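Yeah, one chain of the complex is gone here, protein chain that is, but the others are all in their spots.
Labels A and B are assigned to the chains in the order they are written; within every chain, residues are numbered from 1.
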Amino acid sequence: MLEALEGSQAVARAVALCRPQVVAAYPITPQTHIVENISKLVAEGRLDCELVSVESEFSAASVALGAAATGARAYTASSSQGILLMTEVLYNIAGLRLPMVLTCANRAVGAPINIWNDQSDSMSVRDAGWIQLHCADNQEAVDATIQAFRITQNTELPVMVCMDGFVLTHTLETLEMPEQALVDRYLPPFSFPRALDPHRPISMGTLVGPDHFTEVRHSHHQALLRAKEEIVAADRDWAALSGRAGGGLLTVEGPEDARTAVLAMGSVVGTLRDAMEVFPQRRKVKLIKLRSFRPFPAEELRAACAGVKDLVVLERAVSPGLGGIVATEARAALAPTKRPRVLGFAVGLGGRDVPLETYPRLMEALGEEPPPEGFRILDVALERLSAEDR
Amino acid sequence: MIEIRIHGRGGQGNVVAAYLLATAAFEVGRHCQAFPAFGAERRGAPVTAFVRIDDRPIRRRSQVHAPRFLIVQDPGLLHLPGTTAGLAAGGGILANAGESSEAVGAVTGHPTVAINATAMAMEVLGRPMPNVPLLAAFLAVTGLLPVEALSKALAERFSGEVLEKNRELVRAAAAAAPAGLWQEAADA
Partner (left out) sequence: MMTDDTTDTAALRARQPRFHGLESGHRACQGCGEALAARLVTEATGPDIVVANATGCLEVFSTPYPESAWRVPWVHSLFENAAAVASGVEAALKAQGRRSKVVAMGGDGGTFDIGFQALSGMLERMHDVLYVCYDNEAYMNTGVQRSSSTPHAASTTTSPAGKARMGKRHLKKDLLSIIAAHHIPYAASASVAFPADLKRKVRRAMQIEGPTFLLVHSPCPLGWGHDSALTVEIARRGVDCGLFPLVELERGKVTGVMPIRTPRPVADYLKLQKRFGHLFDDDDHRAREEREHLQALAEHNIDTYGLRGTDSDPFDTAGADTVRRGGLGQ
């Protein structure tokens, strides 16, 4: 049914549609509304699950871990410092190959403390071994949440659904909430063959020494790579039922023969789409919407960039001392090809508005002489910094 | 696409006002988007929220820098430099104020309609919540959406006596506003 919903409320209802058995969470802005809405659904009797309100994000992730290990469909959500406090557990969940879903309401990481949106938090755990899917709007967040529960069940890899904090979580917009029957048809009841069970005792999380650790890591890496198929299939099957596709691993919009491409993840995609209409450029430009950051779709990116001379990457986080994380990974993925020039531009750090004018500024930067370096923070006000910091 | 910016103070129901206006648009089949200018503000601090209404899906997520209309919940905010910034030519300001539209307009320098939304809310709800009467007046003045759409949006959020009182407030505020005064600006 078409509804006007706040992003957090929509995601909470999408989680409920997936019939989670254990939800554990700890409040943090801007994730809070998701958990509040789930709590409300439980209080109203519309969602039957064990809701565990824990004393920290660390325990939220740990409770979800224990629940998943016991064969329950488990869910949690967090942001920013909460994701970082969870970090040790997130690696553990993935390393134990436990299925569960986490919503990351993306927010900057302090210091300085900042409650607003960028993607530093999910970036900081990109090597934890989770699948990471990014959503461009709240419809995508709803659909990705439902798909995530299927992906995690089929791959036994945890899935992090990333949605920009405030920009999506606190935005009310029109979207289609699927019917329960449709979700039930899509998502089979949860089953986890390795679950802890006194009738079939297993030891989980044993000490693995040098004789075996390498093989465990290898299989984890392979599992992530193999998960690309399931991410695509989950999206395809959901599209067949709901009529809406989330964009698999990545999608390409715009003229096929474009020599310039802009790559972005998350809510900035919509602004770019509008800007490309409002500010038509002489050159042809295509837009690459990267949905799956882990596994990183290197092959698919190479195909998307065939014939591209300039790839502009919008970064929503900075790796100090390196620069852009997504651009660096794109560059590596494109290395085997006659690769385009890859330029990373960070925008919208710590909640700075990303206006439509960002797009023409990016295009101007492409033509600069001397050519721009591989990374720059596009919207930094250098005049506000001391000379040595510029 | 119509862009509206709502200014108020923490505790005045700014975000709710934005959500209600967007939901009202949704009720009549328009596409909508509403979001706060996300702050860490506490009660009493100036806050801002944005609404976009269009006939096609709304894609941009930038803040509203050039609104067609402003809804200002506290007249004191009109003295802040940012409040009227970027107001589109031909646009208007709907302000909650005890003074006449002319008097407030002299302060803003823009076409202004003033209604005493706080007094209306106090009379009907017994609480100084100006957001609903302002929205009702806004719809009456602009003709942007039927006033009935707001009543429907209220039903999504409230029920029972609270809903009835808010609907009464909607009728009263809409009747008190100069209907259709900014119809042209809204249609532009």
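Just a few scattered comments:
Following the convention adopted for this analysis, a residue touches a chain if its C-beta (ideal position, glycine included) is under 8 Å from a C-beta of that chain, and two chains touch if they have at least 3 such contacts.
Note that this is a predicted model, so its numbers are computed, not measured.
Touched by the hidden chain within the whole complex are the displayed chains A.
Only one residue from A:88, A:257 or A:277 touches the chain missing from this view: A:88. Within the set A:50, A:353 or A:379, the residue that contacts the chain not displayed is A:50.
The residue from A:198, A:320 or A:370 that touches the chain not shown here is A:198. Among the residues A:4, A:38, A:67 or A:83, only A:67 touches the chain that is left out of the figure.
Across the interface with the omitted chain, subunit A contributes residues 21-22, 24, 49-50, 52-56, 58-59, 62-72, 74, 88-89, 92, 96-97, 196-209, 212, 215-216, 219.
In the analysis below, only the chains that are shown with their structure count from here on.
Per-chain CA centroids place subunit A at a distance of 34 Å from subunit B.
Considering their complex, residues 2-4, 6, 29-30, 115-117, 137, 166-167, 170-174, 267-268, 270-271, 273-275, 351, 353-356 of subunit A touch subunit B.
Taken in their complex, subunit B has these residues touching subunit A: 15, 18-19, 22-23, 25-26, 31-36, 38, 40, 57-63, 65, 156.
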